[in-house]
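For reference, the structure is listed below as structure tokens.
Of the protein chains in this complex, one is absent; all others appear in place.
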Amino acid sequence: MEQMKNNFIVQAWLVLILALCFGSSIASINLALSPIIKTNKINETMEKVPELVLGINGAAKLAISGKKLDINSQMVTIERKNSRISYKVFQAINEEEVSGWVVKASGQGYADKIELLIGLDKTMESITGLFVLEQKETPGLGSKISQWDFRKQFVSKKTKSPIIPTKTGASASNEIDAITGATISSRSVCSIVNVAAKNVRTALAKTPFKINQEK
Amino acid sequence: MAHDPTPFERFIQGIIPENPVYRQLLGLCPTLAVTNNMQSAITMAGAVTFVLLCANIITSLIRNLLKPHLRIVIFTLTIATFVTLVDRFLAAYMYTMSKSLGPYIPLIIVNCIIIARCEVCASKQDVFTAASDAIGQSMGFALALASIAGVREILGTGMFFGIRVLPAAWPDWVIMALPPGAFLTFGLLLGVVNFIESKRAEKKIHKG
Partner (left out) sequence: MNYIADIFLIAISATLINNFVLYYFVGICPFIGVSKNVSMAVGMGCAVTFVMTIAAFLSWTITKFILIPGAPVSSFIAGIFLPAEQAAHIDLTILSYIVYIFAISSSVQFVEMYVRKFFPALYKSFGVFLPLITTNCAILFACLTIMSHVAGVDNPADAWDLAKSLILAIFGGVGFTIAIVIMAGIREELDFCDIPKAFQGAAITLIVAGILAMAFMGFTGVDSGLGNMIKTSDTTAVNAIPVETNHQQIKV
């Protein structure tokens, strides 16, 4: 055994064989699992689209009727003099006509990045839904932006005028109630929505959405 | 040297007497990071169990061929491979959990518990002993994580495994769900465990 331990050839073979075994196990797992992981990533966004575009009732009706939405996606980059922002834009098509859009936007919240999915109607003039993909706001306070009570205020708001959070009861049509104790988180969500809606609407007015039709 | 611990001894030692977190103070990074709710804690414990078991078994199988200088490289390679497997598995079948655990699954590679067990037990004893050592230590680890996560989740959000257990009138101690709460809870529980251990040691001295 001592002989074996001191034998460099044995050591070299050991490392080589281990590397081969481990390498092949990793490769096979990768082959088997990476399609599943890719689907998980895509579904995370895709399965929210019907709800965001058609509303909860509309999506339920669609599911019952057995029909499905065609979704095309594109990366839209807005370039200004000093900055560039990119958004992933999804176009939802129901029976040959555009029924709505979903924009994936992110911005700085109170603690860390906030990632949103904003549902817009087909002319991009009003909001049809809002979903929070990722947030790291204060639990119990800022984290309430993920709850339906806060998000439902955005439905049917027009995008032409910026949405403003108020602390004292929302009255005007472009106002929403901020979360008590989480003013900055509420403000961040509103600003991300406003900026994204304006940018994407202006951008796609200039350069229409191109669909790569594979015949 | 006196007789090496038997498999059963290794198993029992790992759960409380030589608990990796409370007694050996190893693997503290995941202990503090993923214990803000029970689900993440149990998932992390499961992942560490798998990696520790596989690493111990492989190390024990090749223990006679390891030259002292090369063993760290071999341990690292083995552990990194199994962690990659666990990470991909979680991403495929428990995607939301994988996202919330984030970078802490790959950090199992540098988790001192696994390297310490490979070094202390697996590289010196046979496969069955190594396996029971792995299972014992993992159960100890799971116990430690669960104790901290239980306290943090119940006090911090009033929930246990996502189900509300405290009345709605409970003002959530949000600090418990945040980083300071992790340190405080673990420090206090560690003090309690040290106290119990010292009382037990005293009793043994009085008896013997």
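As written, the chain order gives the labels A and B, with residue 1 at the start of each chain.
To be clear about the criterion, contacts are C-beta pairs under 8 Å (C-beta built on N, C-alpha and C of every residue); 3 or more make two chains touch, one makes a residue touch a chain.
Quantities reported herein were computed from a predicted structural model and do not represent experimental measurements.
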Candidates A:Asn7, A:Ser24 or A:Thr77 - the one touching the absent chain: A:Thr77
Interface with the unshown chain - residue positions in chain B: 25-26, 28-29, 32-33, 72-73, 76-77, 80-81, 83-84, 87-88, 103, 106-107, 109-110, 112, 115, 175, 178-184, 186-188, 190-192, 194-195, 198
Positions on chain A contacted by the hidden chain, ascending: 26-27, 30, 34, 42, 46-47, 49-50, 68-84, 86, 88, 104, 108-112, 184, 188, 199, 202-204, 206-207, 209-212, 214
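Just so it is clear, only the chains that are shown with their structure count from here on.
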Distance from the mean Cα position of chain B to that of chain A, given in whole angstrom: 34
Complex contacts: residues of chain B adjacent to chain A: 62, 64-67, 70, 73-74, 77-78, 81, 84-85, 88-89, 91-93, 95, 156-157, 172, 174, 177-178
Complex interface listing, chain A residues touching chain B: 1, 4-6, 10-11, 14-15, 18-19, 22, 25-26, 29-30, 33-34, 36-37, 40-41, 44, 138-141
